[in-house]
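Starting off with a structure, shown below.
Of the protein chains in this complex, one is absent; all others appear in place.
For reference, chains read A, B and C in written order, and residue numbers begin at 1 within each chain.
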Amino acid sequence: MNKEITMEYRVPYADTDMMGVVYYANYLVIFERARNELMRAMGYTYKQCEADGFMLPVIHAELDYRGSAKYDDLLEVRAYVKTMKGVRIEIACEIRRKGEEALLVSGFTRHAFVSTKTFRPVAPPEIFSRQ
Amino acid sequence: MNKEITMEYRVPYADTDMMGVVYYANYLVIFERARNELMRAMGYTYKQCEADGFMLPVIHAELDYRGSAKYDDLLEVRAYVKTMKGVRIEIACEIRRKGEEALLVSGFTRHAFVSTKTFRPVAPPEIFSRQ
Amino acid sequence: MNKEITMEYRVPYADTDMMGVVYYANYLVIFERARNELMRAMGYTYKQCEADGFMLPVIHAELDYRGSAKYDDLLEVRAYVKTMKGVRIEIACEIRRKGEEALLVSGFTRHAFVSTKTFRPVAPPEIFSRQ
Partner (left out) sequence: MNKEITMEYRVPYADTDMMGVVYYANYLVIFERARNELMRAMGYTYKQCEADGFMLPVIHAELDYRGSAKYDDLLEVRAYVKTMKGVRIEIACEIRRKGEEALLVSGFTRHAFVSTKTFRPVAPPEIFSRQ
């Protein structure tokens, strides 16, 4: 089963700030795009996840900024399940300029599986426990 | 009854782009902030509006960009009801640097009153017909 | 020469609002992504444009909202040069759900060619006058 994906992302002007680089909060949106593709590759989109009664709210996020993505850069974004324990899952993300080794931004998000009905923690859908 | 407000808004780095000015889409967020304050001043917040079963989705928007707001500018944002006819309302917005005459950005949004239950057009809440 | 493109765009959670649909300002970011790809297809990226001393600030924008894009929708975005006259260019944009006829959002942006050195209007780069 696919626990890792890489996706491409083209940086629009919208993502930049007056320093000429991608604004620091916007990397969390790129992280989300990568998580979406990770779950799609696992055969269980987040959309389906919510339809089945599971939410995955973020409870913690960390980012390390080592370099700067710029306008019109084609980025290569890697996402993978870092840890999975009980109702918690951590998904890591690495952002590089496509074809380059150097890490621009890396980090991870920690999520809890929560019921969309009770808003209480719940055991993950089976597909995750089978990982 | 108050059909016009002005509010202040301080521009964060987040709103700027690599051209050094506020990114063009972000003015629509400032328009929304001003609409919220306009409805609050009218004694009927948009939050209450939705709680009462009315939505006001945007069906048309226009913006004229004449100048550029910059990081840390303190803006003065004026919003007012431009037209009100049947289930439709138009709200205009003008953005200036505080204490300056020159218009930076102006425009308006057109909305339809829609029921949150049926998603069909509905007569506006009484407070609007009394305007 | 290519004066029209279509591109795909996958809607992230980030683009949605509490009404469950894409927030109205975010379509202007999708418009920008499409303009970038339009210029790339014309063989002259906006990045190159700026490097050559030309900026294309937006002076007017209009949007018609007819339907609602939702989370995880795969959108098909069409952009094309609508008019080109003197130092002005208008670029139109249409957003549909991929594989569907119905227009969700359409609109256009009007831009002026401006020198990055003088900030004054300038004749467009030759590639545009050859259109």
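Points worth noting:
As a convention for this text, a residue touches a chain if its C-beta (ideal position, glycine included) is under 8 Å from a C-beta of that chain, and two chains touch if they have at least 3 such contacts.
Every value quoted in this text rests on a predicted model; they were computed, and no experiment measured them.
Touch with the chain that is not drawn comes from one residue among B:Thr6, B:Thr45 or B:Ser68, which is B:Thr45.
One of B:Val29, B:Ile59, B:Leu103 or B:Ile127 touches the chain omitted from the figure, and that residue is B:Val29.
Of the residues in chain A, those that touch the hidden partner chain are 19, 24-26, 28-29, 32, 55, 57-66, 68, 109.
Summarising the interface, chain B meets the missing chain with residues 10, 12-14, 29, 32-33, 36, 45-47, 71-72.
Listed by residue number, the positions of chain C touching the unshown chain are 13-14, 16-21, 23, 25, 70-71.
Rule of thumb we're sticking to: only the chains that are shown with their structure count from here on.
No other two chains have as many C-beta pairs in contact as B-C. Spacing of chain A relative to chain C, judged by their CA centroids, is 27 angstrom. Our note on geometry: chain B versus chain C, Cα centroid distance of 23 Å, whole angstroms. Each of the following residues of chain B touches two or more other chains: 19, 25.
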